[in-house]
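Certain chains of the assembly are absent from this excerpt, and the rest are unmoved.
Letters are used for the chains, namely A and B, taken in the order the chains are written, and counting of residues starts over at 1 for each.
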Amino acid sequence: MILYQAFVVGLAMAFGKWINAYGSFAQLMPFITYILLAILLGKNPAQALIIGAAVELAFYGVMQIGAVLPQDTAVGGVLGVAFALILNQKPAVAVALAVPISMLAVIVWNLLKFWFTANVEVFEKYIAERNSHKFNRLWWIQIGVYELAYFLLAFLAILLGTAGIKAFVNSIPAQFLTGLTVAAGMLPAVGMAMLLKYVWNIAFLPFFIAGFALAAYLQLPIMAISIFGIVFGLIMFFIDRDINNIKTDKKVSNSKSNDEGDFFDD
Amino acid sequence: MTNKIKFTDREKKLTRRLFWRNMFLGFNMSYTRQQGVAWDWVHQPVYRDIYKDDDQYWEAMQRNLEFFNTTPNMVGTVSGLAVSMEEENAKAPKGTFDTAGISGMKIGLMGPLAGIGDTFFSGVWGLIIMGIAISFAKQGNLVVAALPLIALIPNILIRWYGQKYGYKLGSQYIQKAVEDGVMTMFTKASSIVGVTVVGGMIATLVKVPVVFKTKINGTVFELQKVLDQILPAMLPLIVTIICFWLLRKNVSPVKVLIGVVIAGFLLTFLGITGA
């Protein structure tokens, strides 16, 4: 039983990490993985979604840009949801497990990337040797190791960790669980703040306030806020275009011809 | 931009192959070359096709192992352009085509494209799709499994048409767009959408539920109600601003994360927040 569970969680994990890299399909979203996981574990997929929603909310907005990956949300998510499903626990417990796991799992990725980096010169050597076969072999070996590593990580975590986690979860006092729920509810603030930091420019302040006010006062759903965001973005785009055209005109009139303005006219 | 582009059968086949191989750009990243190795693996069959001459093929492989990094979804345009340049190289009499131009283009475009790509895909599109998905998932609604089909549309379109137009129309348009500031304007517009959505998310997704109440002169005083009267979702806003401020002070995200968790526990133990 536990062996089977460990095995299927390992599979789900391998699938999740594949999706993480392949085609930037991450927007295929972890929820697919959670449904898969629930089916393989013989649990209710709807329940898996509810647990998964709590976990994804806590990860909401976290993203990797350039080199910095603060949390491996795929690993945290799969294991958090898996433990909660196996132990029939509440979403709060899944969050409690997912967050620390996601932080620890970054280490695995760093190790893998370190090894990939070491291999760059091997690839170079194969090219110098004009050996396509070896080049491709190493490419696929790396991908295989990547997949295997995450499979094993999940497999071992379930196999060896379930008993301990169960004992741990059962010993959690009620007030601690309340604290956990509150903390999980606050976590999306970090993701939001990271996103803000990435795109921030003081000139965007009014739109930030507008988005907040529309949601806070008019109780609009995410879709509506997004639509109004698109409205703002487009308005500013066209105003910028008009302003920009003057600038271009000015430069142009000082130098060459005037046919640049109509790039966007239709 | 005309949308009548004629491809030969050979070009069609190559195009499709490139498209599928480019899906692998995110694998096997290294610290020193990022997606450089992946670029080579992706373009292998195309280079093979272009360079009948084995020397030239391996030279291209060696040359293209160089550092490369962009939002994978945006790679199509660069790929298309690069391939058309490699073809020029193959056709040109030896030594007359300066391959530095290919590197230059790759390095020159990967930055702006990553800027737009990361902003749009991670900061706007992903955020919206995920937000909607979470609201479905919360209710255990399996319809969520259909959302990826919508979510992937811009991904696929940008990959496919980016590559197609990149290949055929050459660099002048993209160059021009960068120079005209259209690129910047587009990134700005995307960012505005992102920032608006983030503002809205704070009010709807971040929760700081205050349960504290007390009696003053016989009337019940509920802290949450007073806060709501001043500004609904005030605490979620404040928490996020504090996080933002810390991140701008270059406090590491992990520390901020831990700080928020501790704050959540503390406030709960003090009887201020609750569930």
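As a convention for this text, a residue touches a chain if its C-beta (ideal position, glycine included) is under 8 Å from a C-beta of that chain, and two chains touch if they have at least 3 such contacts.
Small disclaimer: the values here were computed from a predicted structure and weren't measured.
Asker: One of each shown, but what's the true copy count per label in the complex?
Answerer: Each shown chain stands for its kind; the full complex totals A x3, B x3.
We adopt the following convention: only the chains that are shown with their structure count from here on.
Asker: State, to the nearest whole Å, the distance from the C-alpha centre of subunit A to the C-alpha centre of subunit B.
Answerer: Once rounded, the distance between the two centres reads 11 Å.
Asker: Residues of subunit A touching subunit B in their complex?
Answerer: For this pair, the touching residues of subunit A are 20-29, 31-32, 35, 45-47, 49-50, 52-53, 56-57, 60-68, 70-71, 99, 103, 113-114, 116-117, 119-120, 123-124, 127-128, 130, 132, 135-136, 139, 142-143, 146, 175-176, 178-190, 192-201, 204, 207-217, 220-223, 225-226, 228-230, 232-234, 236-237, 240-241, 244, 248, 260, 263-264.
Asker: Any idea which subunit B residues touch subunit A in the complex?
Answerer: 23-24, 26-33, 36-37, 40-41, 44, 54, 58, 61-62, 65, 69, 71-73, 118-119, 121-142, 144-145, 147-148, 151-152, 155, 159, 176, 180-182, 185-186, 188-209, 231-233, 236-237, 239-241, 243-244, 246-248, 252-254, 256-257, 260-261, 263-265, 267-269, 273-275
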